[in-house]
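Shown here: the complex without one of its protein chains, the others still in place.
Note that the chains take the letters A, B and C in the order they are written out, and that residue 1 is the start of every chain.
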Amino acid sequence: MNVFPQRCVTSIRVRYAETDAMAVAHHASYLPWFEVGRTDLIREMGYPYKEMENDGVLLPVIEVQANYVRSVRYDDVLELHSFPLEQTGSRLKIGYEMYRDKILVAKGHTIHAFTDKQGKPIRPPKKFLEKLYRLKK
Amino acid sequence: MNVFPQRCVTSIRVRYAETDAMAVAHHASYLPWFEVGRTDLIREMGYPYKEMENDGVLLPVIEVQANYVRSVRYDDVLELHSFPLEQTGSRLKIGYEMYRDKILVAKGHTIHAFTDKQGKPIRPPKKFLEKLYRLKK
Amino acid sequence: MNVFPQRCVTSIRVRYAETDAMAVAHHASYLPWFEVGRTDLIREMGYPYKEMENDGVLLPVIEVQANYVRSVRYDDVLELHSFPLEQTGSRLKIGYEMYRDKILVAKGHTIHAFTDKQGKPIRPPKKFLEKLYRLKK
Partner (left out) sequence: MNVFPQRCVTSIRVRYAETDAMAVAHHASYLPWFEVGRTDLIREMGYPYKEMENDGVLLPVIEVQANYVRSVRYDDVLELHSFPLEQTGSRLKIGYEMYRDKILVAKGHTIHAFTDKQGKPIRPPKKFLEKLYRLKK
């Protein structure tokens, strides 16, 4: 496993629509948050996902895991950390940690496949790999 | 305004993910329900929306209105009625009523434009109009 | 109708999860955005909704209307304006306008009822009315 230096911090404020009848954020709401963090991470790395899609490269999610450590509530402001964990072949693994007042409330990961528009696995774009490994050279 | 004979009834069970911290269904949850009802209505009319999209015709929403009369809760079973209200040029208006135990809990409408894949307004497909007006001939 | 001076501007970036198979933001996604704008508006007015709920006052939505003028896409940055439109008895009407690059992409309104925790309509809290009418004195 490579240890990548990138770590992107995104601020997320819990929306009312993201809560459920337990008066806490519904567990499915965290996946769009992870996605927001991932979007920010890739933008910061210098190859925005929107641009990647325009270049014909998709990054569908093939696995997600989330661990819910503490409940979060409407209007809570969370600090989401997103960071690359591993890249092998056409696979990319990204990790996430969420904090409220410096206390971990959730963590997780997603695994993605680089594919073309038809869903066929492809090698990651050279431009993406350069951004990913840039600080390791 | 034409009065169309079609009326489609769909059963909706409220999902936990659709509730919010007030312990009732969140007001945004009703729009996907209306969409489910609309999908059922158009399928029953004999020209499924999926087929319409394959034929290059889209029906984006250009207006939505919803009135929330009574709260609904997790696991409630609702009866959704969907029915055409009006068709003029490239516009289609559909109405909705939701009932729980025969009591109205919400109502609303959506207005749609028939467009091509580029979003340009087009005449409704002849096949759709035949289905819409079939019982009036 | 009173004309209130408050107008709150919120920046919204379209999430991937908020898009649909037409490759634009799904029409239901706008309602949580309006809610984010409303939350910001009420916070700016000086009586955050979270605090209001803690005081036993709820503001459920009893009507929503949205008009979709232009499609918006993943990663678009939108400027959402939220502003009070009318207050009569236990009712509050709030308006919304969304812009992308200064061009209107959507507008709408919500109507709310002030209620207690049991859902019974109540007079708006004096503290809220003071904030609402403060600049008119």
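Here is the rule we use: contacts are C-beta pairs under 8 Å (C-beta built on N, C-alpha and C of every residue); 3 or more make two chains touch, one makes a residue touch a chain.
Bear in mind the structure is a predicted one, so any value in this text is a computation, not a measurement.
A.B. asks: Based on the whole complex, identify which of B:Tyr74, B:Tyr99 or B:Tyr133 touches the chain you can't see.
C.D. replies: B:Tyr74
A.B. asks: Can you work out which residue in C:Phe4, C:Tyr74 or C:Phe114 touches the chain that's missing from view?
C.D. replies: C:Tyr74
A.B. asks: Tell me, which residues in subunit B touch the chain that this view leaves out?
C.D. replies: These residues of subunit B touch the chain that is not shown: 13, 15-18, 31-32, 35-36, 39, 48-50, 53, 74-75.
A.B. asks: Given the full complex, what residues of subunit A touch the hidden partner chain?
C.D. replies: 22, 24, 27-28, 31-32, 35, 58, 60-68, 71, 119
A.B. asks: Please identify, in ascending order, the residues of subunit C that touch the omitted chain?
C.D. replies: 16-17, 19-21, 23-24, 26, 28, 73-74
The criterion applied here is as follows: only the chains that are shown with their structure count from here on.
A.B. asks: Going by C-alpha centroids, which chain is farthest from subunit A? Tell me that one.
C.D. replies: It is B.
A.B. asks: Mind checking the centre-to-centre distance between subunit A and subunit B? Centres are C-alpha means, answer in whole Å.
C.D. replies: 34
A.B. asks: How far is the middle of subunit B from the middle of subunit C, if each middle is the mean of its Cα atoms, in Å?
C.D. replies: Taking the mean C-alpha position of each chain, the two centres sit 24 Å apart.
A.B. asks: Could you give the separation in Å between the centres of subunit A and subunit C, each centre being the mean of its C-alpha atoms?
C.D. replies: Centre separation, subunit A to subunit C: 29 Å.
A.B. asks: Counting only residues that touch at least 2 other chains, which ones in subunit B make the list?
C.D. replies: 24, 28
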